[in-house]
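With one protein chain withheld, the remaining protein chains of the complex are depicted in position.
All chains are identified by letter, namely A and B, in their written order; residue positions are counted from 1 within each chain.
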Amino acid sequence: MSYFAEKQPLVADIFSRYPDSPQGRRSALMPLLREVQDAEGFVSESRMAEIAALCGTTATEVRSVISFYSTYHTLPTGKYHLQVCSTLMCALAGSDELWDHLVETLDVQPGEVSADGRFSVQKVECLGSCGTAPMMQINDDGYYENVGPSKCARILQSLRQDLQPLPDNPVPVTVGADGRQVLATGQAIGSSVTGLHRLPEQAGGEA
Amino acid sequence: MTATAPTPPKPITSAKDPRFAPTLYAHVGQAESWTLPYYRRNGGYEPVKRAFAMGPDAVIEEVKKSGLRGRGGAGFATGLKWSFMPLKDGKPHYIICNADESEPGSFKDRYLLSEDPHQLIEGMIIAGYAMRASVGYIYIRGEYVHAAERMWAAIHEAREAGLLGQNILGSGFDFQLYVHRGAGAYICGEETALMNSLEGLRANPRLKPPFPAAAGLYGLPTTINNVETFCAATQILRYGADWHAGMGTEKSKGMKLFQISGPVARPGVYELPLGTTFRELIYDWAGGPLEEMKAIIPGGSSCPMLPWTDSILDTPMDYESVAAAGSMLGTGGVTLIPKADCIVNATWNLVRFYGHESCGKCTPCREGISSWMTRMYQKLVTGRGQPGDVQLILDMSDNIGGRSFCALADACLGPVLSSIKHFREEYDALAGTQQPLYPARKRWKDA
Partner (left out) sequence: MKVHVDGIEVELPAGTSAIDAVFSAGGDVPYFCAHKYLSPLGACRMCLVESGSPRKNPDGSFVMEGEGDAATPKIFWFPKPMASCTMQATEGMHIRTAKTSEVVAKAQAGMMEFTLLNHPLDCPTCDKGGACELQDRAFEYGYGASRFGFDRRHAEKHYPLSDFVILDQERCIHCKRCVRYFEEVPGQEVLDFIERGGHTFIDTEEGGLPTGFSGNITDICPVGALLDNVARFRGRNWEYDHTPTTCTLCPVGCSITVDARNGRLERIVAGENRDVNEAWICDAGRFGHPFASEERLTTPLVRNEDGALIPATWDEAITAINRGLLGLPLADLGLFVGADATLEEGAALAALADALNARHVDHFPRHSVFIAPTATLTDVATADAVVVLGADLGEEAPVLELRILEMLRGGLLPAEFAHGTAIADLRLVERPARRPERLAVIGGESRLWGHAGHRVSANGENALTRLAHPDTDDLKAVRALLDGAERPVLILGADALRGASGSAAALLADLASRTGAKVIAIPAGPNSNGLAALNLVPRTGGLGVDRLGEVPAAFISRLDPGMRAGGFTVVHDTHLTATAQLADVVLPAVTNYEKRGTVQNLEGRLLPLNPAAIQSGEAADLIRTLTALAEALGVKAPARGQRGAQTLLMGSVGVNTATVQVGGALHTFARTFVAPAAPHTPKLWTERMRSRDRDWVERIHDLVEGGWTLPVAPAAPQPGGDD
């Protein structure tokens, strides 16, 4: 059964972002793959063929692209796919132990799905959250940061009850509501934008 | 006509200076900062009007005058780069925002995208106007789901408000903006690989020349800049080139988002003028290390490590000073490595990263790094090292360095060569006695 047949407005929206040319059509490849994966959790062979036809290319090319990137799956994952960052900054905050802990308590190896179908795990590379390490991502839903042992236990407990906690998205920035940056001592220092001189709108080019 | 120039004020090189105010991050962390009403209340979409009033060429001049350099890592002069775009070729032009942020230790762009998306949109409208581009793409790494959603929402808001689309604010300028999400590949940060990815291809880097300004996306003139670069352009149009040039050092002007990770009291992102010292960042802002340190990665994982010494700590963080100290400013992502951690193990982590991220196009990287170097390190850290291994790593590095197609292979050699240079005894221990000087230890704990 076709995935996109019933979703013409979505397909049209995706194509509208790119030029109306063979190259532009090809650009829709990654967004279309993302749609399928978000909906079905993985990209099956028949979906690859469907996307190939939409983008004016072949299944070979679609598979080649899928296999190049690390977040596409061609097999179903667990209901909760835990992606643990294993790169240095997280490793300095104990991500190896977090990983070992997950593999052990969930009894699942990468590439497998736990017996209850709930969990799968994957080591991933730096997710741009090094200031709030260690961290993991669950499915495509968002980041779970500063995942220490107790937080990890809380997350797993919720997931076991199929109550996925919301991602937290902490912002490790110390600019206060008054627009001034705060030193480690707690002291706000420097100025805020109100102290800067905004140029008039019609200033023209010459200084 | 020549005016007598007043003596310029002393440039700002510390965020503690009362003349300094965070601008890029002024609103990051505030409630609703990502919405259009919030943005407008705080003077948003005024700079773009100023740009329209100046005309495109004057915008490029303004950016040139500001001394802004690319914040994606290489530090190339932004105004100059913009001026490479052909003026009257009659072809469509593109601008692309590089929001692939994948260099380990870098996490500044993520908060710009999710917390202040309109600042980026505005910067891209300004850049598009200056470079005669009518379409822009924001290439956001696939894992930044939250950021991509915020970005899309902001684009829709801007469209509704007539800030994107036809004849923006009555200027006669048409500009469309789209998000394109990546899917997990560090190499997509390399600008030509990014263009391939945007075209739905494998993200292998492309040959240069032709450079993107001549033949980029879809073979058409294209300019790619980092998220922070575009945001800085918004601020330059708001406060002026002189304001921007009044911060930093002679060749490294303006403010920069510095990130700090590793065991420090307050890891995070700090907006500081270029030329701020490592010491100020680490102690005054980040609250100091939590334990004894031995190495600093100054600008993201590919920048050579520097030893933890007073002279390094007192080095100003600007492109030239960090280069003189033997490394690179990169993305400004500072990582501290504790004394008690094995440097070979830490380097192995990064070598593995680069091996995993090699696109596989060229031989030195695919075979030299991905197949061989990773295994040499694995061998060392798993206690199977042999005398001669370090020498072999050095010779392999000599055969890889400067021979690869793109800079990724060289990026891997940053940590390899610097760690051997500064911490050779740790390597020799593993190669000689198969025992690390600093054995593994527990690090996972509640915050």
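Some observations on this one:
Throughout what follows, a contact is a pair of C-beta atoms (placed from the backbone, for glycine too) under 8 Å apart; a residue touches a chain by one contact, two chains touch by 3 or more.
Because the structure is a prediction, the values reported are computed rather than measured.
Screening B:Gly246, B:Gly355, B:Pro415 or B:Pro436 against the full complex identifies B:Gly355 as the residue touching the chain left out. When you scan B:Trp152, B:Phe211 or B:Trp372 for touch with the missing chain, the hit is B:Trp372. Contact with the undisplayed chain is limited, among B:Ser302, B:Ser404 or B:Ser419, to B:Ser404. The omitted chain makes contact with just one of the residues B:Asn167, B:Thr309 or B:Thr363: B:Thr363.
Residue-level contact of chain A with the missing chain is found at 22-23, 48, 57-64, 67-68. Remark: the residues of chain B touching the chain excluded from display are 185, 201-202, 206-207, 219, 355-368, 370-372, 374-375, 392, 395-396, 398-405.
One rule holds in what follows: only the chains that are shown with their structure count from here on.
On the side of chain B, the complex with chain A involves touching residues 15-23, 25-30, 42-43, 46, 49-50, 53-55, 57-58, 61-62, 65, 92, 101-107, 109-111, 114-115, 137, 141-146, 178, 180-186, 197-203, 218-219, 237-243, 259-263, 265-271, 283-288, 301, 333, 335, 337-338, 341, 346, 349-350, 353, 356-357, 359, 442-447.
Only residues 17, 19, 21, 23-24, 26-31, 33-34, 55, 57, 64-65, 68-72, 86-89, 91-98, 101, 124-134, 137, 140-143, 146, 148-151, 167, 169, 171-175, 177, 179-181, 183-185, 189-205, 207 of chain A touch chain B when the two sit together in their complex.
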